[in-house]
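A single protein chain has been omitted from the complex, and every remaining protein chain is retained in its original position.
Right, subunit A next:
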Amino acid sequence: MAAAMADEAAARDVQRLLVQFQDEGGQLLGSPFDVPVDITPDKLQLVCNALLAQEDPLPLAFYVHDAEIVSSLGKTLESQAVETEKVLDIIYQPQAIFRVRAVTRCTSSLEGHSEAVISVAFSPTGKYLASGSGDTTVRFWDLSTETPHFTCKGHRHWVLSISWSPDGKKLASGCKNGQILLWEPLHANPECRYVASSSKDGSVRVWDTTAGRCERILTGHTQSVTCLRWGGEGLLYSASQDRTIKVWRAHDGVLCRTLQGHGHWVNTMALSTDYALRTGAFEPAEASVNAQDLQGSLQELKERALNRYNAVRGQGPERLVSGSDDFTLFLWSPAEDKKPLARMTGHQALINQVLFSPDSRIVASASFDKSIKLWDGRMGKYLASLRGHVAAVYQIAWSADSRLLVSGSSDSTLKVWDVKAQKLATDLPGHADEVYAVDWSPDGQRVASGGKDKCLRIWRR
C-alpha cells in the first residue's frame, strides 16, 4: 500500500523549487533548500518554526512576490513566470499568537447621556470605559456590571474628544470646538506627565499635569488644528485645515518640518506605532478575562512599553498616514523626509478616519463614500475595498490581533470585517440612529459604540 503510494508520488514527478526564507526587514533565515511546488502554508510554517527555533510555534503568513500563499506555493506562482534556476524568496510574517473573536451580540445598552455620544474610549488595559458627549459630561462605566460608574461634570460645552493616559490612571477630555488632548507615551515618561492639546485657534499647547500649567505653545498653523499625534521618538505631529502637517520637537517646541501635499483640510492622522503607544506596557496577548490594572514599578513599566514600541516600529522610522477632505491619503516618513512615500487615491468622498493596524502592516481608511479601504502599511499600495455600509462610515477600530476591524456608520449599524478574507464577518444592527464612535478594548473582549441615539452599546462574543 505504502509502496504503491510512493510509486504514485514518483510517477507524478512534482516540480521542486529552491526557496529562501526572509523576514520583513530583509534578513535571511537559514540557507536555501528545495521544496515541492505543491507545498502548503502549514508545512512551510513547520519548517520556518523549526528554523526559528522557537519554543512555542508561531502562526506565520507567507508571501512570495507580494502575493500571499493561501492554498499552495504552486497555485500562487501560477500567474507568475518562475525560474527554477533562481532561489525564490519567501517572506514570512509572524501573526499575533492570540486570536480575538468577532463580537456578535449586544450585551447591554447604557443610557445616561442626554445628548449624542461623540467619543468612546477603553482604558489601555481594557478595564475601564469612558465616553464623552454633547451634553458636556464625561461618563465612566463599570464594565463588569455594565452600569454607570461616574459622571464628570465641568465642561461647559460639548466634549469633543477623550484620551486615556498610557498608564490608565488618568483621562483627558477636550471641549469647545476642536480642542483635542493627547498624552505623552509611557516609555518616554512613565509618570505620564505631559499632555498636548490642539485647538481651533491654530495653536498646539503642551501642558504639565503635575505642575498644572501650560508648558509651551506651538504656533504656526494658520487655521484650526484638526488632529494631533505624539510619536514615540519625541516628535509631535499636528494636522490642520490649512492643508499642512507640522512636525515639532516636543521637548523644546522647535518646528522640524512642514509636510505639504494635501489639497484640502487634513482631517485625520495615524502613526504606525499608535496602538503600542496607546496601550503602553499592557500586552494584549497576556490579557485575562477579568481585566487587571498594570503591575510593576515605574521602571519595569517603562521597559515593557519601550520593548513593545520597538517591536512594532521595526527597523525603519515611524510612518504617518494622513487623510483629507481632498479624498486622498498620504503616507509619510516624517522623521526623515518632507516628501510623501505614497499618495493613496481611490476614495470618492472625504476621509473621516485612518488607522494603522496594531502590527502596523495594514492601514484602514473610513470614508463618507460608504466604503473602507485597506492599504499596505509599508508602501501604501491599495489592497481591497470593504463594502457593505449604505451610508457614510464615521469611525473604525482594530482588534488587538490585527485580524478584525469594526466600523460604525451613519446607517446606524456596526460591521465587523475579517481582514484576511476581506469580507464581512458580522453585522451588528441595534442602534436607533447614527453611530459616531466605536472602540475595541485592548484585551479583545468588548466593543463599545455610541452615537446620536444617546445610548452606549457594549458588544461581546
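Going forward, a residue touches a chain if its C-beta (ideal position, glycine included) is under 8 Å from a C-beta of that chain, and two chains touch if they have at least 3 such contacts; residues count from 1.
By our rule, contacts and distances are computed from a predicted model.
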> The chain dropped from view, which UniProt name applies: "Palmitoyltransferase", "Transcription factor", "Cytosolic iron-sulfur assembly component 2A" or "Small ribosomal subunit protein uS11c"?
Replying inline: "Cytosolic iron-sulfur assembly component 2A"
>> Which candidate, A:370, A:403, A:431 or A:446, sits in contact with the chain we can't see?
In response: A:370
>> Can you say which of A:28, A:97 or A:390 touches the chain missing from this structure?
In response: A:390
> From the list A:54, A:71, A:147 or A:348, which touches the chain that is not on show?
Replying inline: A:348
>> Touching residues of subunit A against the unshown chain: what are they?
In response: 348-349, 368-371, 382, 384-385, 387-390, 423
